[in-house]
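Dropping the structure in here first, questions after.
With one protein chain removed, the remaining protein chains of the complex are shown where they sit.
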Amino acid sequence: MLEFLHRPRTRAQARAAIILLAVLLALLPFLVEAGLGRSWVRVLDFALLYVILALGLNIVVGYAGLLDLGFVAFYALGAYLYAWLASPHFGLHLPFWVVLPLGAGLAGLFGVLLGAPTLRLRGDYLAIVTLGFGEIIRIFMNNLNAPVNITNGPQGINLIDPVTIAGVSFGKTQELFGITFASAHFYYYLFLVFTLATLFIAYRLQDSRIGRAWVAIREDEVAAAAMGINTRNIKLLAFAMGAVFGGVAGGLFAAFQGFISPESFTLWESILILCMIVLGGMGHIPGVVLGAVLLTVLPEALRYLGDWQRAALGEVVVDPGDLRMLLFGVALVLMMVYRPEGLIPSRQRKREFHAEDGVAAQEQASLYDSRA
Amino acid sequence: MATLLNVNGVSKRFGGIHALDEVTLAVQEGEIYGLIGPNGAGKTTLFNCMTGLYSVSRGEILLDGRPIHNRKPHVIVELGFARTFQNIRLFANMTALENVLVGRHVRTHAGVFGAVLRDAGTRAEEAASRERARALLDFVGLANKGRTLAGHLAYGEQRRLEIARALATEPRLLALDEPVAGMNPAERRQMAELFQRLRAQGLTLLLIEHDVKLVMGLCDRVAVLDYGRKIAEGAPNAVRQDPTVIAAYLGTEAAA
Partner (left out) sequence: MDIFVQQLINGLVLGSIYALVALGYTMVYGILELINFAHGEVTMMGAMVALTVIGLLLGLNPELSGLLVVLAGVLVAIPACMLLAFTIERVAYRPLRRAPRLAPLITAIGVSIVLQNAAMLIWGRQYVSFPQILPQQTYEVLGAHITSLQIFIVLLCMAVMAGLWLLVQKTRLGRAMRATAQSKEVAMLMGVDIDRVISATFVIGAALAAIAGVMVSAYYGLAHYYMGFMLGLKAFSAAVLGGIGNIAGAMLGGLLLGVIEALGAGYIGDLTGGFLGSHYQDVFAFFVLILVLVFRPSGLLGERVATRA
């Protein structure tokens, strides 16, 4: 998707491509609204949100090779912090540019707190521990409404302030420069800015000393340590970076929805984000973007399955919402078995997943002894 | 000459097995020191203890007088002790140049903010790293392989890339675990010549090797390990004639 940016044939061609892409991205919500209706603009907003989340998780899973199944916990922390500081729940109404960084910081802090004791664990143990962490956070959100009402329990927090920039509230439809912007349009542009910033950061990190250290750890942790990489700190950094992106996305989500509840932060949300990465191509930014967009848009498209059923059979036999997760599950298995490198893999991953012998993996497993 | 590496009475047990038993040796600055012995004698175990991959059960290891046993591997690298692996452990899916750049990690400092903002300092550091990495690839004879994935390199090239990667950490002491295993005589000569050049630059080399001819021709001193014990140490020619060494190597045949 973004691949052509890497290999422009000529400078002029590259510039033309970028300008074309920019115009397309700028007009997209209006094109989509004209073609598919306003509800699809919201889908577009969610697609961008998931791109941010997927890029964040990709740092942890794709680069550093740490399977984090509790990613949604950081998303939840960002969202809840936003709700606490900008809603009638506590009567606080701080502006979003104060709340978002705080949410990012809180999520990053929790990332470090969780990662510090657990990152020395082997990959699959880490997966389960992070999963447990995600569940703990969710259980607390569900139950911390008594005796002191902190989270408002399963009902969640309502009436969260929309983002307001230069006096323009993103929460309502407004006319600017003679164009009518709905809330979904405003958030599209806001999310686009954040998405582009995330992409920029992800690319810069990838091509840096830190990014190389992450990949080295993923490739061979023992060799990475023997080459002078402080594996514990560098893994912790990946974990914290991922968490920060999760926290930012959570804040954006809370402002966009105006309402949050523990229901939005289940394990399946973590798995959905993981699916996006796996589907697109772990560790490869264009693949991750594609995966996030596809898995946001496809389930929406699946809603038409209900209409087709009604048209063909006179009633909705299988709720498409129910079918959605089932198809995700099947897709995960099929992808891992037949195309583990994802739809657009990086050159490296492709080789890795199709390597013939597991010798290196075994040796790696047997070399580190009791400490580490 | 000053002593660079001291191994004092180091023992390593795995369960009930003594993989290393009271091993003591000293490597002088600027020499090529060989570590030989039959298979399973504990040579690689000793390497792993020295470089922080294994803890030691007893004894101490000093690099330039500073204890390094039971320290983290990356700390030991930072103190100037790098290594290669017997069964080549490159980052197979990174390019040769990237592999060497990973070796620069410990001598560079750019953090997340540097990486994202690419300030002047970070750019300069990165450029210097790349220049140095290219020079090292050139030094080991892989000048035109920088963009090749490490996993796609020929076997001998992988061995040399591993050395370049270790050199990128700017070690004072470089430990090589069977660096010429599986190579043909011409390649072995090239490697021996490479080691001489490294020594000429002031680097101290510690070498595990099976190729007795190479060891004898190259090393200033050798130590012989057998069943986790040091059974001999000294100039190659003296060690070669040591009856215990002959017995250890020829073992059953001598008895028969």
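Going in written order, the chains are labelled A and B, and every chain counts its residues from 1.
Quick note on the criterion: contacts are C-beta pairs under 8 Å (C-beta built on N, C-alpha and C of every residue); 3 or more make two chains touch, one makes a residue touch a chain.
Keep in mind the model is a prediction, meaning the values are calculated, not measured.
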Left-out chain, listing which of the shown chains it touches: A
Which of A:99, A:260 or A:274 contacts the chain that the document leaves out: A:274
Given A:101, A:132 or A:306, the one touching the chain that is not displayed: A:132
Contacting the left-out chain in the complete assembly, out of A:121, A:196 or A:343: A:121
Positions on subunit A contacted by the hidden chain, ascending: 61, 65, 67, 69, 117-118, 120-125, 127-129, 131-133, 135-136, 139-140, 143, 146-148, 221-222, 267-268, 271, 274, 278, 318, 322-323, 325-326, 328-333, 336-337, 340, 352-353, 356-358, 361, 364-368, 370-372
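Simple rule for what comes next: only the chains that are shown with their structure count from here on.
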Intercentroid distance (Cα basis), subunit B paired with subunit A, Å: 42
Subunit B to subunit A touching residues, read off their complex: 14, 48, 51-55, 70, 72-74, 77-78, 82-83, 85, 87, 89-94, 98, 101-106, 108, 110-112, 114-116, 118, 122, 125-126, 129, 149, 151, 165-166, 169
Interfacial residue positions of subunit A with respect to subunit B in the complex: 200-201, 204-205, 208-213, 215-216, 219-220, 222-231, 237, 241, 347-349, 351-352, 360, 363, 367-371
